[in-house]
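With one protein chain withheld, the remaining protein chains of the complex are depicted in position.
For reference, chains read A, B and C in written order, and residue numbers begin at 1 within each chain.
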Amino acid sequence: MAGDSFGTLFRISTFGESHGPGVGCIVEGCPPGLKLCIDDIQQELDRRRPGQSKISTQRKEPDSVEVLSGLLNGVTTGTPIALLIRNTDQRSHDYDEMSALYRPGHADYTYQQKYGLRDVAGGGRSSARTTAASVAAGAIAKKLLKERFGVAIHAWVKSVGALQMTTPAEQVDISMIESNPVRCPDAQLAEQMQSLIEQTRKDGDSLGGVVECIANGVPVGWGEPIFDRLEADLAKAMLAINASKGFEIGSGFAGTEKRGSEHNDPFLIKDGKVQTEGNDHGGVLGGISSGMPVVFRVAFKPTATIAKLQRTIDVDGNAIEFRGRGRHDPCVLPRAVPIVEAMAALVLADHALRAAALLRD
Amino acid sequence: MAGDSFGTLFRISTFGESHGPGVGCIVEGCPPGLKLCIDDIQQELDRRRPGQSKISTQRKEPDSVEVLSGLLNGVTTGTPIALLIRNTDQRSHDYDEMSALYRPGHADYTYQQKYGLRDVAGGGRSSARTTAASVAAGAIAKKLLKERFGVAIHAWVKSVGALQMTTPAEQVDISMIESNPVRCPDAQLAEQMQSLIEQTRKDGDSLGGVVECIANGVPVGWGEPIFDRLEADLAKAMLAINASKGFEIGSGFAGTEKRGSEHNDPFLIKDGKVQTEGNDHGGVLGGISSGMPVVFRVAFKPTATIAKLQRTIDVDGNAIEFRGRGRHDPCVLPRAVPIVEAMAALVLADHALRAAALLRD
Amino acid sequence: MAGDSFGTLFRISTFGESHGPGVGCIVEGCPPGLKLCIDDIQQELDRRRPGQSKISTQRKEPDSVEVLSGLLNGVTTGTPIALLIRNTDQRSHDYDEMSALYRPGHADYTYQQKYGLRDVAGGGRSSARTTAASVAAGAIAKKLLKERFGVAIHAWVKSVGALQMTTPAEQVDISMIESNPVRCPDAQLAEQMQSLIEQTRKDGDSLGGVVECIANGVPVGWGEPIFDRLEADLAKAMLAINASKGFEIGSGFAGTEKRGSEHNDPFLIKDGKVQTEGNDHGGVLGGISSGMPVVFRVAFKPTATIAKLQRTIDVDGNAIEFRGRGRHDPCVLPRAVPIVEAMAALVLADHALRAAALLRD
Partner (left out) sequence: MAGDSFGTLFRISTFGESHGPGVGCIVEGCPPGLKLCIDDIQQELDRRRPGQSKISTQRKEPDSVEVLSGLLNGVTTGTPIALLIRNTDQRSHDYDEMSALYRPGHADYTYQQKYGLRDVAGGGRSSARTTAASVAAGAIAKKLLKERFGVAIHAWVKSVGALQMTTPAEQVDISMIESNPVRCPDAQLAEQMQSLIEQTRKDGDSLGGVVECIANGVPVGWGEPIFDRLEADLAKAMLAINASKGFEIGSGFAGTEKRGSEHNDPFLIKDGKVQTEGNDHGGVLGGISSGMPVVFRVAFKPTATIAKLQRTIDVDGNAIEFRGRGRHDPCVLPRAVPIVEAMAALVLADHALRAAALLRD
């Protein structure tokens, strides 16, 4: 069982390399009768694609998606939806030098050892370009969640390096996310982040950070204990994104310093429905959604490709020095935002279908 | 697809409630010919079982495991191994009062809404008692990993509340883990933690903390990109443990404040093999094990059951106050250690088999 | 991915050997709130268990089932239902001689080669005793199908050796199935079959035959093209039963000699609903149930264990002669009837849940 598929009932199978003919996926399990058009998908791809602003890579990929199946007269048919995004701007020669060495922080060495060969150009299958397929599929999941369940998913950049927004997720003004190229809803902080990113690129270096995400409208009852808890599947989805190193839900790591009496969110009736006071639990209790907003955060390491001189070894084991090539983001955070949303949508859509299979009347 | 199974090739299917006849599991995919005896499993269950020390719950469960299949003359046969742990010390009347209300921080409300009914006694399926099955199965995975691959997995308590051990994972003296009831390898800090736990229990309150885990000896090449990355499956496994709220691998959340030039671990040849200087990557690159120790941390929230008076609502929506009953750990961390190890072993054993299915000569 | 589990949403994982502690399974995916008692399961096991009549094996196994989880106050909880059937009447010494040779028509040689060892007593995991677990699980599936969907499944013996009942499945009097030990609803033919079976046993030989099965009440829309067609999953289920060698649905092999103009079943309105004239299609069109009865047949080879002298080789490759030992049915057909029903129920229950996951309003 190869690891290129994700989900159980709402399931995607992906393919494609950075510098091959294209990337794409098949979406299985999307219910029939959902209104869906190319633009629903394209607009999410546009948020992810390179070259959007001066703080992202200058690689130009229009990332135009073609729907190969599963759509008829503007609605889904219930059959697999295949999506294809052709690769266009490929400069394989940028990577010639890389074939002889193992770049630190990259998958060169591990792919070579695992598969006995590796696709050097653009990192092949290990490239973040593969996330385009996830974003395209996630757009369909988002549409399904919105139309059938009223669920809305929004992510933003919470921190870049040491610059961190402290507003609680439930109070973030989501209308501000797309107001700046960093995708940080705090406009003032976003400017500082942008400056930091630009300065770091000039230094030939890179930055990490944290993306936060909220899913509003998730009904009570999604999540399949004891292993396929909603937070467990979200954790897997987030750690499956390139460059991510951590996941936390609700109070997360900081919550470990609280006492139970502070951490337990009391139940109460508000607006005529059961809610909790506070959301340290992050919208999941016992692995099942509680009806409160689902809130989580994802840690991204600084981009591995940097222009600074680095030490490593070549494929023969000789110690060498080299500089990164290719066109890369000095900070992946802004472009990680739609990816986090897409992966979250895939998890939630899957659990929506799984809840339906429980046959509760 | 219910969520009570875990893994793909090395796969467990679990069952059981806190106060029903018992808990257990079926382990599929264990290769034939592995030497295995009851003690291999029982000793791990003994590390998890309640009543081990004065800082854990006084519920007494011998947790004796019976092997129902898959063993012949002291070796595995390659057929499913079924494990059964009978429940014994059940005081269901402790829970009578609970049936009328929704405890904060517990799964009472979400189970009721999802399934339309709930097993009040001991929390039914939502009880951490279900982890006994995972620990039993994990013991088999541990044995397989040790015997066939030389992989050793060790976890310990890194923090309790604000008390935190700062020793890097690779430098921890693992022989010290079992030297104290807290399972913190820093003996002095362990004493402080123990005092804090005892004091907190007297206060009728509870504590959270962080477990750290290292897997030594993992060969290069385990992990199945792009979704079933080793760290993604570990993240899912850890967030599938009761009370966990976060996961991070290698540099994790702290690593987001580093620059790429600091974070990238240079490759070098050491002891005749390819290694890295530093281990910010935590033993995985591109979702595949690098041959370096796999290091990760798991955040556990403070125990939800506390003796302090708490506000909540009853099943009719009336605001009420109540105190937790039943016998619970004021801090789950010490008993979480063998569970983290077990879940990690399940993930690694699964990926060991999956790597074999790649048919690399 | 070991092969001891069956189904996707309504899923069973099985365990157990012929002469080990017991056999059993975990049933995942059964919806909550279904009324279920031990007798629902036990009565199906009683139909399968050995020693029912003089034409079946004299091995005595009470086959008492214990429900280890998933039931509360007489209803299912939606959590896994674990079932355990202890083995009791084990005469392992009957099999001592067998350990040194490979019996023709048995799995001795293939298990030895695949696993590097084999459990000689009773054939270990290859024994038809493992079908007890399927029958127990199937009883739950049957109950679900009956209670929630009004589906009823009935199988019977259509032929034993050359003695064949020619009544079309839709016209069989299912109330007659249990009226004789052969489970052939044609009483007169059943007597001939019984005589034939008894004579064949006296000859030290064995017989094969065909079981036919009908599922009434299956609604339109079950089956998941293009691969998980209803008939494809039924075919797999039937070929997964010990000793089965063939499956056909509707017109089957005989239908290959018809012309399209004879074979196509015209649609018509009858009793106010869409039906077909004739049922050559056997209740499935394009892999999806049509609302007509689902009708299929399963071929079973003659029992491999016979008392006649047979040629074979020992484990060292020497040509030898031997006689079968152990207590076996001279004809498995009568006891195969509840197994066929159980496997059919597992397939249909699974597809009932899968259809629900399609989110059609």
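Criterion: a contact is a pair of C-beta atoms (placed from the backbone, for glycine too) under 8 Å apart; a residue touches a chain by one contact, two chains touch by 3 or more.
Treat the numbers as computed from the prediction; the structure is a model and nothing was measured.
*Asks:* Would you mind spotting which of C:S56, C:T76 or C:S159 touches the chain that isn't drawn?
*Replies:* C:S159
*Asks:* Determine which one of C:P80, C:P185, C:P302 or C:P338 touches the chain that has been left out.
*Replies:* Looking across C:P80, C:P185, C:P302 or C:P338, the contact with the absent chain belongs to C:P302.
*Asks:* Which parts of chain B are in contact with the chain that was left out?
*Replies:* Given the touch definition above, chain B has residues 1, 9, 29, 31-33, 78, 148, 352-354, 356-360 touching the missing chain.
*Asks:* Considering the entire assembly, which residues of chain A contact the chain that has been omitted?
*Replies:* 1-2, 4-5, 8-9, 11, 13-17, 20-26, 28-29, 32-33, 66-70, 72, 75, 77-82, 84, 114-119, 124-125
*Asks:* What residue numbers in chain C mark contact with the hidden partner chain?
*Replies:* Residues 1-6, 8-9, 14, 102, 104-107, 109-111, 113-116, 125-126, 130, 159, 161-162, 200, 204-210, 220-221, 223-229, 231-240, 242, 245-253, 255-269, 274, 276-277, 280-282, 284-291, 299-306, 308, 310-313, 317, 319, 354-355, 357-358, 360 of chain C touch the chain that is not shown.
Definition applied: only the chains that are shown with their structure count from here on.
*Asks:* Which chain's mean C-alpha position is nearest the mean C-alpha position of the whole protein set?
*Replies:* Answer by centroid distance: B.
*Asks:* Looking at every pair of chains, which has the largest contact count?
*Replies:* A-B
*Asks:* I'd like the Å distance between the centres of chain A and chain C, where a centre is the mean of that chain's Cα atoms.
*Replies:* Whole-Å distance between the two chain centres: 46.
*Asks:* Which whole number of Å gives the spacing of the CA centres of chain A and chain B?
*Replies:* Their C-alpha centroids are separated by 26 Å.
*Asks:* Touching two or more other chains, which residues of chain C qualify?
*Replies:* Each of 1, 9, 29, 32-33, 78 in chain C touches at least two other chains.
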